[in-house]
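Take a look at the structure below.
Removed from the display is one protein chain of the complex; every other protein chain stays in position.
As written, the chain order gives the labels A and B, with residue 1 at the start of each chain.
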Amino acid sequence: MKKLIAMLLALVMVFALCACGATPSAEAPAAEGKVFNIYAWNEEFKGFFEKYYTVPEGVTVNWIITPSDNGAYQQKLDEALLNQANAADDEKVDLFLAEADYILKYVNTDATQDITKLGVTDFSNTYKYTVQAATDPAGVVKGVSFQCCPSALIYRRSIAQDVLGVSEPDEVQAKLDSWDKFNAVAADAKAKGYYMTASFAETYRVFSNNCSSPWVDENNNLQFDPQIEAWIAQTEEFVKNGYTLTAGVWDQEKNDQMFANGKTMCFFGPAWYFNFCMGNAQDPENGCSGDWAICEGPAAHFWGGTWLLAPAGTDNPTMVADIMNTFINDEEVCSALVANEAQFSNNMAVNAKFAEDPDYGSAFLGGQNDVAVFSAMTDNIVWENHTIYDQLLNEGLQNNLREYFQGTVDKETALANFYAYVNETYPTIVTP
Amino acid sequence: MKNAENTKGRVLLILSRIVVYCILIFLSIVCLFSFYMLIINATRSNAQLQAGFTLLPKNNFFVNLKNAWTDASINIPRGMLNSFFIAACSALLTTYFSALTAYGIHAYRFKLRKAAFYFIMAVMMIPPQVSAVGFIQMMYKLKLTNSYIPLILPSIAAPVVFFYMKQYLESVLPMEMVEAARMDGSNEFMTFNRIVLPIMKPALAVQMIFSFVSSWNNYFIPALLLDKAELKTVPIMIAQLRSADYSKFDMGKVYMFILLAILPVMVVYIILSKAIIKGVTAGSVKG
Partner (left out) sequence: MDKNERTRRKGVSYAKWGYIFILPFFIAYFIFTLTPQIMTIYNSFFENYRDGLTQVGPNFVGLENYVKLFTPDKSGTIGMVKYFGNTLVLWIMGAVPQIVVALLLAVFFTSYRLNIKGQQFFKTVIYMPNLIMAAAFSMLFFTLFSPVGPVNQVLVAHGVLEKSIDFLSLKVPVRVLISLMNFLMWFGNTTILLMAGIQGIDQNLFEAAEIDGANSLQVFFRVTLPLLAPILVYTVITAMIGGLQMFDVPQVLTNGKGTPDRANMTMVMYLNNYLQTSKNYGMAGAVSVVLFAVSSALSLFVYNSLSSQYREAPKKRNRI
């Protein structure tokens, strides 16, 4: 059977149209592994890595990419990490990627290791919250992010002009710099026939990023932070008064609002969001590129970002450190990320350079220098009160409360469903 | 009188034909509509798809085709060959061995016969999700990741297919034929291959189609076991395209790939469904 499979595979190889990219074959450095395994769920970092990182001679980089559908990525990664001690050197995980939403699941365990011991020590240009996110409770840093994702209030200039009488970022910011002002403006927008936001969860991250307590207390009891309560209260109000649509953050109903004929004034998102996910706004026929601008909004927050974590037991520690240093401290690489890839890099000095450049600006934002706005707001972003449960608790709360906001169930039922979800997802958490 | 009856019969027949054709056409339209949507979506760019569904095609078909076919990180032709290989092997194994097992239980009287039958019936009721996770862990321990063995060999034991074969044999197989073969000195294994299998042709073809399709569309287990790019199957590649990062995300490409992925299954289906019809005309069953 095995022979048959091998034969067929050989045949398959002959038929395959494109051969695999040639890998450099030279002598490997002594003492370190020749195969470097990187676990990821998509190819974003692979693209940057292949463009901007020179792999040491003799080392083959092996990408193990598992799509995140159905939680397959974390499942795959978990098996590999738990099996790390028994795996052959060439099969060990040498580097893996994680998102902010679940990074602590890996950072807070022995599956990851102290990168300062590997030689990643210079965080002077790195944004503070990105380091905090990869730091365990004992203060040990386990990884770095190659990007920084401060998230801004993205507004339609023309609608702001109509509602607020101003459209320039500074003036708009002054009228929207607190939730009280934001809520009051929502009423004005409604009066003029506009929506303030297009999704019931549009402001969720802005609140949840600024919580003063974690999702669970020291006895593992589920608790609602005042910020979460504030989001619920605001959304209730917004839905009741028609200030927002009840679409989900990624729904088409919301995306339709990005067309020129859309009636929504505010969206929230980082650079990657308006550069890559607001396709309708950029549509040459029905879009409204240039009619947008960004400002900090009611509260500083971030959205997304990909961290590189160092697994314990890697047989290529030097290369791990080298990659991390390249993507946070190599000025050339970080500049290229900003200039060529529309990223907001994780290097303050490089970003500052772009922020001060009078020629740098985004056509989509009507020429506004987005790097300058983001640079100014990163100081206010905090990373605290996070738990390993955040991702699914945030998702679960939004999903279950959505039914309440849409009027399908009452609030008690929605919360009861949320608790049922929590019990299934995290057996250790005690629900009210 | 007889004439009148004949005319009445004819009218009735024509009427029922009209009704039947109407039902068939209606169902066909409903079924084809989803394909129509798929094709339409495959002709649209990502931005056009974001703008919602329309009934009219756009002009992005060949762009999507080119993008999908030449994607740098996923090799669609290769994925299709991989999937084809796995699905074909599974379909062959599953039908052959299920028929063999069904015949074994149907035709022979042995002590554990009833027990074996009820055992298989019982395990048929265990949801596959239950053993999936344990299966994955076992394959990790046996170092069978990145191998097609765990995707092909388990199909030898398919309780549902067995059950169908057993029921089919019950309704079509005259034991006289088996006995006649025995008289002619055919050994049991040959009898099965030469006499029983041909009789079961329609059933084999049916189950071959079903197992081919379900193996072709299987995502979860292969996704967890295969990570070498050259071994990946079509559904993994589609999932990979769908979870592509924001800068490469292209639904047009995804729809195109879904469309492409259906073509080989259609071909297999059309070939095998001919075998179902032939099986009847060539069927050696005579009362």
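Definition applied: a residue touches a chain if its C-beta (ideal position, glycine included) is under 8 Å from a C-beta of that chain, and two chains touch if they have at least 3 such contacts.
Keep in mind the model is a prediction, meaning the values are calculated, not measured.
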| item | value |
| --- | --- |
| Hidden-chain contact residue, picked from the options A:E57, A:D251 or A:E331 | A:D251 |
| Among A:V35, A:A230 or A:V409, the residue in touch with the chain that has been omitted | A:V409 |
| Touch with the omitted chain, as defined above, among A:T109, A:S212 or A:N340 | A:T109 |
| Residues in chain A touching the chain absent from view | 70-71, 78, 81-82, 104-106, 108-109, 111, 246-247, 251-253, 256, 388, 392, 399-400, 402-403, 406, 408-409, 412-413, 416-417, 419-421, 424-428 |
| Chain B residues that touch the omitted chain in the full complex | 13, 16-17, 20-21, 23-24, 27-28, 30-32, 34-35, 37-38, 41, 52-55, 97-98, 100-101, 103-105, 107-113, 116, 120-135, 138, 150, 153-154, 156-157, 159-160, 162-164, 167-168, 170-172, 174-176, 179, 182, 188-189, 192, 202-203, 205-206, 209-210, 213, 217, 219, 235, 238, 258, 261-262, 265-266, 269-270, 273-274, 276-277, 279-280, 283, 285-287 |
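One rule holds in what follows: only the chains that are shown with their structure count from here on.
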| item | value |
| --- | --- |
| Parts of chain A lying in touch with chain B, wherever the complex brings them together | 1-2, 5, 8, 12-13, 15-18, 20, 41-44, 46-47, 63-70, 72, 75-76, 79, 83, 252, 255-256, 259, 272-273, 275-277, 279-280, 282-283, 286, 341-342 |
| In the complex, chain B residues that touch chain A | 46-47, 50-52, 70, 73, 75, 77-78, 81-82, 85, 136-137, 140, 147-149, 153, 219-220, 223-224, 227, 229-230, 236, 239-240, 242-249 |
